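With one protein chain removed, the remaining protein chains of the complex are shown where they sit.
Coming up: subunit A.
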Amino acid sequence: MSVEVKKQTTCYHCGEDCQEGKIVLEEKNFCCEGCKMVYQLLNEHGLCDYYDLNNNPGQSQRIAVRKDKFAFLEDPGIAQQLISFRNEEQTHITFYLPHIHCSSCLYLVENLHRIHPGIVRTTVNFTRKETDVIFNHKKISLREVAELLTSIGYEPYISLNNLKAKKPRLPRTMIYQLGVAGFCFANIMLMSFPEYLGLEEAEKNLQNAFRYLNLILSLPVLLFSAQPFYESAWKSLKHRFLNIDAPIVLAIWVTFFRSVFEVLTNTGSGYFDSFAGIVFFMLIGRVLQDKTYQQLSFERDYTSYFPIAVTVLKEEKEIPTALPDIKAGDTLMIHHEELVPADGILTRGKAFIDYSFVTGESLPVLKEVGEIIYAGGKQTGGNMELLVVKEVSQSYLTRLWNQQEKEVPEEKGVSFVHLLSRYFTYIVLTVAILTAVYWWVNDITRIWPAVTAILIIACPCALLLSNTFTNGNILRILGRNKLYLRNAQSIEEMAAIDHIVFDKTGTLTTTHRHDVVYEGESLHKSDLQAISALSSQSSHPLSKALVRHLGRNQLTVSAFEEQTGKGISGQINGESFALGSLPFITGKAAGAEGTRVYVSRNGSLLGHFSFRNHYRNEVNDLLNDLQSEYGLAVISGDNAAERQTLQHLAGKNTTLLFNQQPHDKLEYVRKMQSAGKKVMMVGDGLNDAIAMQESNMGIAIAEDTNSFTPASDGILESGALAKLHRFIRLAKANKQIVLASFVMSIAYNIVGLYFAVQGTLSPLIAAVLMPSSSISIILLTFGSSNLAARWLKL
């Protein structure tokens, strides 16, 4: 029944609230014309299963896509760079469709051929949100394909990034290596059993057959599967640093060559099963740890934000031009909702620029003709013309990025595991030398078996296993809680943090909500209703915030007028109301008191609404929680108007800095680092990007993970911000778990060494000790990291 009630108020297509202004068709409600049109189109082609698979699967179509948005796809030069294959009949292309989010999306997009016969096949890759489209270009053009996808609510996202060379698919080598190692390990195990269980003298031939088969089977492990360890060890030796893989490679080789020696000299069966097993387990750990979030990108640069082409005005004609071909002196036509790709001077139209992507500030800025507009802003005030003064590669935003690239810090810290393994290696080598000396004195024939056995048994593989498995598991727990880390190293970075820097706008505050306070003459209910009705006519963010604050109603507004960036006016119930900036209402120049909207009735000023960014609900608790353990700082590009509120919110000891440029943020991070602090920078916009790169750990806040975030070490969904403290604790637990399992593995090693120094390590003991220690360590790390997560309620 509750579903029934819900259906009456939400849009059948997108699930948005549509109580007011709803459109009813076939007993279904729609919030806007766009949603209704999508429904009609799907209905016409019998694709209404779309709505049965999931409730309200669509994306709101309130904001219509500009008609000529994909006109640039008709330019053969641009199209050529996007198309992956083309013959006389068919064209293959891959689109990135960010709206794909559920099985309905999959169903609809893959049934595209039922809407247009020109589409041959569409295949969705859900994790990458990509769709391979094969179409017959005699029946449908590339532009029409893009528009067709847009018409069903899946607008392809085509950015400048698409022009670059295709990204290589996820490397699969390690998966193959894992498969091969698993195959060899299982078979070697199988063939070692007869010997462990005891073969009779008469079966000598059989024994040899088993041994040689094992030798052959272990070759692929040595030559192919163990390659990642060789590479890593070689790299570390080149940098004159002993990492954990170096002793592991040593152990692998010693095991293998001793086994070969034994088999060839007919003195024993070797340790092939232990050898293959350890490589197999270690590879599993690596694969687990390296599993990354494919759909997220931690390495975005400006090219993935920029459009692939813009409209250039030449001799009164609109020519779509690829972005790299834009030159200084060109006149660009920037349409509503388009990104400004290059620095330029406004020559015609009204510029109302939303810099939220650069600064995190959501309120658009008004620019007059003749003013310079920096790249990265989004035009929200209709069409405008822009005279380019700097090419794309030279513009402010691009330089910001390139600088960032130059200033990428050298290798961030070294994992403590490598340091641990180094001590471990020294100890093992000492033990080996002592044993060698002892046997050299007492029984020279036993040097060789004893020393090799020590090196085999003391391989720090348990340490590596516990590390990779714990990291992999922690990464998954964090991912489940909406913090997506770039890699395992980030966990350690996070555990070491002792100073946290927050950006204010967009990070501590949300861009979607404002706190509204009215000051002035008291308003009647009817006045408030009228103001709300008037604001609902405008799409300005402040008008929307006002409507949300006052509540919607059905009053009709006549003689509505809007002056972009200044204000709105209209007649409601015979009285004229105006809302807007102080100059718009009274003609007087405005002061700098923060964001205000003035209101007048019948020409007389009543008062103003002041708007403040709404702090996320969890911010207070979070900051209170953190300040006892960490140094805190809040850095903002805004003016100091909110200093008091913020100081109250963040506590006395928190550093507050206002009017900070991207470089000031960077300087602050550097200053703290040179004071020996490990700094975490939490930010959201491009203005935080350089500081995030410089900090020990940069976390980008995203409203949802589909939205674009600057390059970072981790992406945190804004809803999970409150858990930040617990995330750091979990990262600290990670280190303790690894240490604990290390102690455990040392216990195993001591048992093994007891046999090894005597030169009596039989393959059977090795074969039992090795997997049982590995598996128990894996269980320990998995169990305790899950326990830690449960303890922290993650």
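Going forward, a contact is a pair of C-beta atoms (placed from the backbone, for glycine too) under 8 Å apart; a residue touches a chain by one contact, two chains touch by 3 or more; residues count from 1.
The rule is simple: contacts and distances are computed from a predicted model.
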Q: Match the chain absent from this complex view to the correct UniProt protein name in "Transcription initiation protein", "(2Fe-2S)-binding protein", "ABC transporter permease" or "Cytochrome oxidase maturation protein, cbb3-type".
A: "Cytochrome oxidase maturation protein, cbb3-type"
Q. Which residue among A:Met37, A:Leu190 or A:Ala641 touches the omitted chain?
A. A:Leu190
Q: Quick one: say which of A:Tyr176, A:Phe193, A:Phe257 or A:Tyr426 touches the chain that got left out.
A: A:Tyr176
Q) So that we can see where the missing chain sits, which residues of subunit A does it touch? A) 44-46, 49, 103, 106-107, 110, 113-117, 124-128, 169-170, 172, 175-176, 179-180, 183, 186-187, 190-191, 203, 205-206, 209, 213
